[in-house]
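Here's the structure, in C-alpha cells; my notes come after.
Every protein chain of the complex appears in place save one, which is left out.
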Amino acid sequence: MTVRALALILLVTTATADDSTSAEQALVEVWHTFTVGSIDEEIFMQAVAEFEAANPEIDVEAVRIPYLQNLAQFINSSQGGEAPDLIRLSDTEVGKIGHISVEGLPLLEDLRPHLTPAQRVGVDAKALQAMRYENALYGMPVSQGALTLIYNRDLFDAAEVDYPTDTWTTDDLIAAAKALASDEVSGIALPLKWSYWYIPFQTGFGGAPFDAHGNPTLDSDGSAEALNYFLDLDRRHSIVSSSVGLESMSTQFQIGNAAMVLDGAWNWNNYVGAGLNIDLALMPTVAETGLRMRPMSSYFGWGVSKQSAVKEQAVELALWLASADVQKRFALQSFIIPANLELAADPDIRSNRVISGYLRQAEHGLAVPTNRGTSRVFEQIDTALELVLKGEMDAHTALRAADAEMERLMGQ
Amino acid sequence: MNESSLAERWYVPAEIQALRLWLPFAVVVNLIILGGEALRADGESQLIVLAGAILLVLLCLYLPDGSRGWRRPISQFIAAATLFIGGYSLIQGSTLPYDFWAATWLLLPAALALYWLSAGASGAWSSGAVNQKLAETGLARNKTLAPILERFALHTLLLHAVALILVPVVWIFDVSISPGNILGGRIGDAFSLEHYRSMLFGENFWRWTTNSIVIAIGTTLVGLLLAIPAGYAFSRYNFAGRKGAMFLFMLIQMFPGIIILVPYFLVMKTLGLLNTSIGLIIAYSVTALPLCVWMLKGFFDTVPRALEEAAMLDGCTQLEVFFRIVLPLSLPAVAITALFSFITAWNEFLLALVFNTSNDAYTLPVGLASLIPATGQQWGDFAAASIIVSIPVVVMFIFFQRALIQGMSAGSVKG
Partner (left out) sequence: MRRWCRIVLAATLLVTTAYAQTPTLAIDADAAAYRRIHLGVEFAPDPAISGFQVWFASERFTSTDAATLHSVVRVAPTNSLRRIPIDEAFDACWTDGQPVHRDAAGNAVVAPGASNWSCQLGGMAQGVTQWLAVVPIGSGGQPLIDPNRLDPVSGRTDVADERTPPPDTRPVVFALSMVIVVATSLLIALRWWDARRGRTRSRLAHYYVAPALIAMATLTFYPILYGIGLAFTDADQSRLGDESWAGISNFITVLGSPGLIRVTLFTFVWAVSNVVFHVAFGLVLALALNRAGLKGRTVYRTILLLPWAIPAYISILAWNGMLQPDGLINAVLGIDTDYFAGVGSARTVVILVNIWLGVPFMMMSISGALQALPKDMFEAADLDGVDRWDQFRYLTLPNLKSTLVPISLLSFIWTFNSFNTIYLLTRGQPYIGFGEPGATDTLITYIFAVAFEYGHYGLAAAWSVLIFILLIGFSWTYLQRTRATEAPA
C-alpha cells in the first residue's frame, strides 16, 4: 500500500520535473566562472542586466561556477540533461570536450548556422579558429591571453640596468637577470617545471608542440635544444631556481623579490594592486636563432549547449557579450585582452599601454590546434621537464618519449 | 621477605619513574629532529643531534635502579654530557625558534635528569642509600609528586599537538589579515581587515552561510533520526538479516564515488531534489549513516542490559526505557555522531556542487571555491573565509562538549 503510494509519488515528481519552458518568456541559463565579487563579475552582471533590459522577452539566470570545476560540472550536467544554455569556455576546454558525445550529439552547438558573416568579420581569425573543434565552431571568442615579459621598474632602477625593450635578445635577458640578482632579489622568476613557460623557448629555437596539421612535433631538434636552454637558466646560469612553482613565481614578483616575470595580463591587476611600478615588453628574440619567442595563445569564448531549448536567445546573449562594447569594458577595467580586432583601432585601447602591449604580443602568439591532444601535451612536456631536470634522461630522449606518448594518445 | 624490604623494593621515586617514561619519548623526538637536520643537509647539526640521541638512549639504559649505586655517577656523567651537547648546539646553531625548540629537547631532559639524580630524595635513592624510612616517606611523597609530573607531561604532549595543529591555522589567519592576495611574507608583518570586510559585507557570503546552516542542522537531525533507531536495533536485538544489514551500511562507502556521480545525479533529478536543501540533507544523512549507525551501536552495546530489564520490570515501556535510560547514557555518542553529521554536511563539496547549479542554492564550500579564479588566487579572501567558516563548527563543538560532559556524569550514575 505505502509502497504503491511511494512509487506513485516518484512517477508524479518525474512527470512534473520535465516541465517545458514557456513560449512567452525565454529563460537563458548562463554559467560563468568570474571570481565572486571581482570586477570581472561586476562588468559581466552589468552587461547581462543591460541585455535583459534591451530584450524584455528574455530572462537571464547567471550562475557562478567555480573555475576549476567548470568543465566537469558541464559534462556531468549535460549527461544528466541539465546543461546550461550558455557557458564560458577556454579553447583548451573546447579541445577537451569536443569529442564528447551524448546520444550521438556533441555537448555544444555548432554556432556557424547561427551567425551571419557580418557578425564574425571583426573577430580575430586566430581566436575563431581556436574555438573550432574539427569543423564546428563551438564558441564566440571574447578574449585572449598570452605570456609577455613584465618587469619591475624600481628594481631595474635600483640596479641601474636598462629597461627591457622589444628588441631584446635572450642574451640581454640573461645579462640583465644576472645584473639584477642580489641576496634578496632574483633577476627573473620562471616556473621551470611548467610546460606553458617552456613553449615560448621551444618556438624561439624553431620548435613547436604541433605542426600545421596538428601532429605532435616534440621530438624536433629545436625542441630539445630549447629544453636544454630552458633548464640551463638554472643549471648553468643559476638565474632561476628550479623549485619555483607557479604560485611562488607570482608571489616573488608581487613582493618585489623578482625583477622580471613572464606572465599574462590576468595577473596585472594583482601586481599593480600590490603597489609595483611595472611595465611590459615583448618576449625577447633567441640570440642563437634570431627567432622571436612565441608564447602560446589561449582564448575564451561563449558556447551554446546542444541541449538548449533557447538557442537563438542564447546566441543573442553570446553576441552581446562578445560585442566590442562589452569587450572594451573588460579590457579597460580588468585587463582582459579583447579578441575583437576592431578594438585594436579604438583610441582608448590604443592609448592603454598594457592592452596595446599585450595585443602586440598576441601578434607573436603561437596558435595551437584545438583538439584532444593539445590539452594532453602539457602533461607530456611536464614529464619530460621533470625527468631531464632530475637527470634521468637527456632532452632528446625525453622529448622523443613524450612525442611517442602523444602519438599513442592521439591515435586512440 | 619482610615488610620493610617490600616497601624498599616497591619504592621508586616519582622523578625516576618519570625519567624512565619520558626519556624514550625524548629519544623519539630527537630522531625526528635528526630527520629535520637531514633535510637541511647540515652535517654538523646532524652529528650533534645523533650524539644527543645516543646519549639519551644510554642515559635511559643506565638509570639508577636503587640498588646498584655505581649507576648514579655514570648516569650523572651521561646527563652532563648531554647537557653540554645541547648547550653547544644552542650556541652553534642558527637562531630560528625551531632551533631553540630542538635544543630544548636535549637540554631539558638532561637538566632534569642531572638535577634529580644529584639532589633530593631521588638523588639519595639513586646512590643506593635506600632504607625503610626513606622508602616509606618516599612512597607518601610520590603520591603528591606523581600527579604533578604527570600533569607536566600531559601538558607538554598536548602543547606539542596544539602547536602542530595551530601552525597551519595561524598561517591561514596571518594570510587572512595581510593586505593583498599573496601567500608569502612573514607572519605578522602587516595588518588589514580588508578580506574580512569584503567577505562579511558581500551578500553572497550570508546566503551561502544560511544554506550551509540549514543543510548542516537538517542533516544532523535527519541523520540522528535515522541512525538512533537503527543503531539501537543492531545493538539490542538479534533478528533475521541483522548481520547482512550491518554490513550493508559499510558496503555503500566502498564503491569509489567519482564514477557514479552521474547516476546519482539522475536519482536526485528523478526524485525532484536538485537545487533544493532537502536533497542535500538526505544525501548527506545517507553519507553519514554508516558511521552514525555503527558508532551508536557500539555505544549502546556498553549500556548494560540489566538496567533496561530492571526498568521494564518497573513497568516502563520500551520507548520510555530508551528515552529515559539508554539515550542519556549514550549522550557522548549521540553528540559525536551529531557533530560528525554536522561537519560532513558543513564541509562537503562535490555533491553540493553537482546537485546545485544556482547561486541561491550554493553552500559555503562551493561558494568559497568560486573565490579561486582562473589564474592566481585570492588567497587573502580565501583565508578569511576559511577562518569564518570554521567558527560555527567550533561554536557547535563547544555546545556539544556539554553533552560530552553530561554523558560522563551520567556514566558515573550507572555505577
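Note that the chains are named A and B in the order they appear, and that numbering of residues resets to 1 at the start of each chain.
Here is the rule we go by: contacts are C-beta pairs under 8 Å (C-beta built on N, C-alpha and C of every residue); 3 or more make two chains touch, one makes a residue touch a chain.
Predicted model, so just to flag it, every value in this text is computed and none were measured.
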Contact list for the unshown chain, restricted to visible chains: A, B
Of A:Ala53, A:Ala118, A:Ala212 or A:Ala345, the one touching the omitted chain in the full complex: A:Ala118
Option from A:Ile39, A:Ile100, A:Val185 or A:Ala324 whose C-beta touches the chain left out: A:Ile100
Option touching the unshown chain, where B:Leu90, B:Leu200 or B:Val286 are the choices: B:Val286
In subunit B, positions touching the absent partner: 36, 39-41, 94, 96-98, 147, 150-151, 154-155, 157-158, 161-162, 164-169, 171-172, 175, 183-184, 186-187, 225-227, 229-230, 232-243, 245-260, 263-264, 266-267, 269-271, 282-283, 285-286, 289-291, 293-295, 297-299, 301-302, 305, 318, 329-330, 332-333, 335-336, 339-340, 343, 346-347, 349, 364-365, 368-369, 379, 382-383, 386, 389-390, 393-394, 397-398, 401, 404, 407-408, 411-412, 414-415
Hidden partner interface residues of subunit A, rising order: 2-3, 6-7, 10-11, 14, 18, 72, 75, 78-81, 99-105, 109, 112-121, 125, 128, 135, 137, 241-245, 247-248, 251-252, 306-309, 311-312, 376, 379-380, 382-383, 386-387, 401-402, 404-405, 408-409
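Just so it is clear, only the chains that are shown with their structure count from here on.
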Separation of mean Cα positions, subunit B and subunit A [Å, integer]: 43
Complex contacts: residues of subunit A adjacent to subunit B: 10, 13-14, 16-17, 29, 31, 33-38, 61-69, 73, 76-77, 79-82, 84, 247-248, 250-252, 254-255, 264, 266-267, 270, 273-274
Interface residues, subunit B side, partner subunit A - complex: 180-185, 198, 202, 204, 261-262, 265-266, 269-272, 274, 353-354, 357-359, 362, 366-367, 369-378, 381
